[in-house]
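Incomplete set of chains, arranged as in the complex.
When the chains are written out, they are named A and B in that same order, and each has its own residue count from 1.
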Amino acid sequence: MMPTGESETGRLEAFSDGVLAVIITIMALELKAPVEGTFRSLRDRLPSLLIYILSFTLIGIYWNNHHHLLRAARRMTAGVMWANLHLLFWLSLIPVLTEWVGEHYTKDAPAATYGFVLLCAALAFIILTRAIIRADGSSSLVAEAIGRDVKGRVSLAIYVAATVLAFVSPWISYALFVTVAVIWFVPDRRFASR
Amino acid sequence: MMPTGESETGRLEAFSDGVLAVIITIMALELKAPVEGTFRSLRDRLPSLLIYILSFTLIGIYWNNHHHLLRAARRMTAGVMWANLHLLFWLSLIPVLTEWVGEHYTKDAPAATYGFVLLCAALAFIILTRAIIRADGSSSLVAEAIGRDVKGRVSLAIYVAATVLAFVSPWISYALFVTVAVIWFVPDRRFASR
């Protein structure tokens, strides 16, 4: 009954994968079918499709980083579990925001709210990292690997900027979201070599 | 073909995780996107968002406790499987009730029904615990660990109160639901040390 590190993190990974898989697929469900059977009608769905691609990519990045993070983790505690659920909570809001942004992509409120939720998700990821380091102790592989976490800090700054600058123009926000996606596209070198 | 305890409970965990992951994510889908692209329109969704946070937390608590319970379990029987499905049945009603409460949060009927379903889910969890103890026999780790189960009994009493007092004011019920969430927030010390 003494679980090894791997089996200990196993069910957390399985549950997180389940939630992320549903989130990523449900966004596709919220892409409503074009009203008419014409390309013109399909084109009306283009903004929704583009924001869907952005959200799909961002969730994909979280899945990748989460995967690498948990592979380096060794012990589960109540703190780690709640930090993980907290991250999933913010990510679970992305589908409905994707729908909102897709329908009102010229407005400031949806873009700013989308940026704010991404900011909270990024903070939740950092909190999860800290909770895992605390659970594993000072010799944590995660602690060694994370180091100064430049990417994480830069992303936070960009999300703050995107949230604020949405009130100047939502297009600035969209450009900044794409920038973050590009920065994270390659999963973290810190873990990948492991 | 003689499965070990771990592989025996493995698929039950996997299925339960799948159902819980979908439940938690589907609630987010029922958060409808605000009608207009404005913060005023977002604010109209605030009650729905708050009840979503409550339901997300309660499902998260069930996931945590379920996880700890099944890690202490050693044998699967038909009784355990049906007791588990029975628990999932009541939890599966939470998304639609979350939607109902979010839309009519000043009314008594949704709050009372939500309380009643939480009461049934809590009873179903106790039935599942008993079924696992019966399957494992008197030396069950679960039996030793559960002991007098104070938290479980207190939760039942609070859910009964929340269901009845909804007819005085639904706000009393909401306060009681939050109280239960706070009580269970830290997963059960009884299992966590294992």
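Operating definition for what follows: a contact is a pair of C-beta atoms (placed from the backbone, for glycine too) under 8 Å apart; a residue touches a chain by one contact, two chains touch by 3 or more.
Keep in mind the model is a prediction, meaning the values are calculated, not measured.
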Q) What number of copies does the complete complex in this structure file have, with 2 given? A) 4
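Everything below uses one rule, namely that only the chains that are shown with their structure count from here on.
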**Q.** C-alpha-based rotation, chain A on chain B, 0 to 180 degrees, nearest 5
**A.** 90
Q) Can you list the chain B residues touching chain A in their complex? A) 6, 13-14, 17-18, 20-22, 24-29, 31-34, 36-39, 41-42, 53, 56, 60, 63-64, 67, 71-72, 74, 141, 185-187, 192, 194
Q) Can you list the residues on chain A that touch chain B in the complex? A) 1, 3, 7, 11, 14-15, 18-19, 21-23, 26, 29-30, 77-78, 81-82, 85, 88-89, 92-93, 95-97, 99-100, 103-104, 106-110, 113
